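Got a structure for you, questions after.
Only one protein chain is missing; all other protein chains are in place.
Note that the chains are named A and B in the order they appear, and that numbering of residues resets to 1 at the start of each chain.
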Amino acid sequence: MLNTQNILIDFKNISKTYGNNLVLDELNLSIKENEFLTLLGPSGCGKTTTLRILGGFEKPDQGQVIFDGKDITSLPPNKRNLNTVFQKYALFTHMTIAENIAFGLKISGKSKTYIDDKIKYALKLVNLDGFEDRQADSLSGGQQQRIAIARAIVNEPKVLLLDEPLGALDLKLRQDMSYELIRLKNELGITFIYVTHDQEEALTMSDTIVVMNQGYIQQMGTPEDIYNEPQNAFVADFIGESNILPAIMIEDKLVEILGARFACVDIGFGKNKPVDVVIRPEDIDLVKPEEGTIQGRVTHLIFKGVHYEMEVMANGYEWLVHSTDMVEVGQEVGIHVDPYDIQIMNKPESEDEEAVGINE
Amino acid sequence: MRNTFRKIYLALILILLYAPIATLIVLSFNSSKTRSKWGGFTGKWYISLFQDTSIMNALYTTLIIAFVSALVATIIGTAASIGINTMQARSRTFFMTVTNIPMLNADIVTGISLMLLFIACRFTLGFSTILLAHITFNIPYVILSVMPKLKQTNKSTYEAALDLGASPVYAFMKVVFPDILPGVLSGFLLAFTMSLDDFIITHFTKGPGVDTLSTKIYSEVRKGIKPEMYALSTLLFVSVLLLMLLINMSPKDTKTAKHKVFNKAMIFGRVIPVSMILIIVSGGIFYHVESGQSGSEQVVVYNWGEYIDPDVIDIFEEETGIHVVYEEFETNEIMYPKIQSGAIAYDVVCPSDYMIQRMIENNLLAKIDFDNVPNIANIDPDYLEQSTSFDPTNEYSVPYCFGTVGILYNKTMVSDPVDSWDILWNEKYNDNILMQDSVRDAFAVALKRNGASLNSTDVSELQKAMNDLIKEKPLVQAYVIDQVRDKMIGNEAALGVIYSGEAIYTQQENPDLEYVIPKEGSNVWIDSWVIPKNAENKENAEAFINFLCRGDIALKNFEYITYSTPNKAARELIEDESIRNSSIAFPTAEDLKDCETYRFLGDDVDSYYNELWNKVKAS
Partner (left out) sequence: MNKNRKLLSGPYLVWSIAFIIIPLAMIFYYGFTDETGAFTFANIAQMGTMENLKALGLALLLSLVSTIVCLILAYPLAMILSNLNVNQTSFVVLIFILPMWMNFLLRTLAWQNLLEKNGVINGILNFLHLPELQIINTPYAIVLGMVYNFLPFMVLPLYNVLIKIDKDIINAARDLGATEKQTFLKVIFPLSLPGVISGITMVFVPALTTFVISDLLGGSKILLIGNVIEQKFKQGSNWNVGSGLSLVMMIFILLSMAVTTKYDKDGNGGAF
């Protein structure tokens, strides 16, 4: 927020309802130039609607969209200097690949040589040289996806909007494409706004992640922030695996979890205040019973390749633990957590709000 | 702004689509029998509808044919789709091409080709031929609805079922069939609807005594649709409408109840219509059996439209126990080829004079055994005498009705005196003239106007008559037959060429109308009952003719059809003196002095007339 001159897009108090369904509630969001920003959330959280409002395919019920200093809220899509890569690619099946890519350029009246150069350049960029005369529907999903991107970027938009572009691809392709997207972003030097429900994609690619739920922004920050310091149970639960436990903040730097007291680094929550704590499974150390803060017994063990996944029954809770060291099922263990690995969160009032939201 | 434009556009199209339907619904409540006059509100047609056996029979024939043909087509079509789906590309293409033929080919060609086939195979045209034809054009609809569903089905589910130990048939019934069921059902419904709405193919493949609603309506067009027909259509339409509304009213919640809604829609959308159809059709079959012929004795009657009091048939059936199969024709020229082809064995037919002569000359008629027709004594000998002009020995025909051809005009619309055919060439009455849509009547007008005989075989006279008719054509509003009646009653035209029998009825409905036999003379005609040579129930036919010659029966018919009767016993029974002595109904010799009956002029001259008439029509 400090260097406002870098802000490219500003959503101001955007609300949108479909029928009785409130999809976005007074959303405020600023997007910086040259950022790879990801809107992350479960389906129905409003992320796609946000993107479509920016693309011009939906009109907000209230609020403004400022793009490059101008109010574009009621501008039709063809007047906006941004392009979209659609979820199911939306290639024009009645045209060849070259015609697809040339579509926007022809409309804006570019010369033929310019267009031909651009097609070549774009196909090279997405590693599909020589595909000019193929028909759109003769390509595989991944190839169609690249064409959709090529078709968008030849128009040199300031912003590229990507609506779950990898959703329809298989795992391997998804991973390859996400590296490809990062490379593209760096080569083009433009803003990417990316919508997904896949936290892994979001964590790998983004500069900034915006976690959304029920039409609200839950948390906005770098992937590291979001992962390590989730601000509420929803974010913690949605991003990665975690143990979310009810607890009581006894005093600064001391929290009582399931009856046992743990040292932590958080301050300013007050005394004897109910809170939630998040402990990532990889941050739990299994030690000898007498060395642990809490004692329990291993109930499940699965080999996951990089690590073992274990469940430990302790003080009435199944703790999820990731560790490279294996502990046999049935063995007594102690649980130890370093103070800085305990993330304390206020019990959200928003949880009540959410509940109300659901009832509506 | 844009939305309002869209709404207006949508509304206009809907008006276009539904205006005729609204019109028909309004007509079904019109107490006047003619469609061109509003006679006040009534619901009586809805009651008389159910007493009209011919309409109810047509309805049930329609429904049964629609149901059976849709069912058979669904079975054959679904089986075929499954077979085709497993085929190689080449044989599949062949099958799909064949399937497309009835879909894309013109109905008229399909109808004609099937008619040619049935006649070549000596099938008697009738219920079964209609059914075969309907199945034929219904199968493609089923295949085209089932094929896409079959393509969508996941092959692996079928294989999974086999893997789990199901037999192929079981796997098919339990796994594949439920997947394609929506396609099968919509194919069935589509086929049912198409069969219901078909006219053209039925028109060419139907035989005597069988009518679907479409063919019934088409034969009624010429003489004016019975109001009961409007009532029936309204009932059909409204019940389908209600059914469809019911389907669409099912709650349209999104997400949460999606699964439930789907099931509900399934129930409303498929199950209910299908079961409704089942109920209607089984009711139809039941009704059909109930009302069907009790004995095997029957007589096949082929008569002009609206040319008998329906009660008369009922009385006849009751008194004799002979079942009457009744069919109607519109013109002699339509009737003749049917008799000539022998495809249909009619027992008793009612052609006009010249046509009887032609049938006698072409050896198509059987001599009537007058021992079986004692009531011939009731016929005025004058008319038997007159009949000798076409039936020289009085052996082949028994006069039924007679009359003249003249001009019916509207006194408020015609200022000139009407006493000559010339008035039909008067440009003042441009677009206000109705001509008869039949060769001989049209040429009679032109020939008589030029002082020639209406039986002329003189090429120059005929050429002149043709040229005159071509000259007249731009002034003519329409060539019609019995519709002259409705149009004149509704003040649609000022002048119309009409049979005297219609004049009495139209005057009752519209007192401004007047009938005149032009001074140049005209046609006096006699329609008589004859028995074709290939009749299968000759004695029943004679009993039928004898019955019609009874005084009280002839009177009933006279009152119903208002055409003059040659039956003197009947005339004496007429109570209304003005009618008994009406010069329109019973013209004197003086009235008829320049009038001639038509004679058959030989096949060659006949086709020459036809050729000239086609030129007039095509000009």
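The rule is simple: a residue touches a chain if its C-beta (ideal position, glycine included) is under 8 Å from a C-beta of that chain, and two chains touch if they have at least 3 such contacts.
Given the structure is predicted, the values throughout are model-derived calculations rather than measurements.
One of A:Asp25, A:Glu99 or A:Glu132 touches the chain omitted from the figure, and that residue is A:Glu99. Of the candidate positions B:Val68, B:Ile315, B:Ile376 or B:Ala478, contact with the unshown chain belongs to B:Ala478. Contact residues of chain B toward the unshown chain are 6, 9-10, 13-14, 16-21, 23-24, 27, 35-36, 76-77, 79-87, 95, 98-102, 104-110, 112-117, 120, 132-133, 135-136, 139, 143, 168, 193, 196-197, 199-200, 204, 213-214, 217-218, 221, 225, 229-230, 233, 236-237, 240-241, 244, 247-248, 252, 265, 269, 331, 333-334, 336-337, 340-341, 431, 437, 473, 476-480, 487, 490-492, 607, 610, 614-615, 617-619. On the side of chain A, touch with the chain left out of the figure occurs at residues 55-57, 76-78, 80, 83-84, 86-88, 90-96, 99, 103-104, 107-108, 135, 137, 151-152, 155.
Keep this in mind: only the chains that are shown with their structure count from here on.
Chain A and chain B, compared by their mean Cα positions, are separated by 72 Å.
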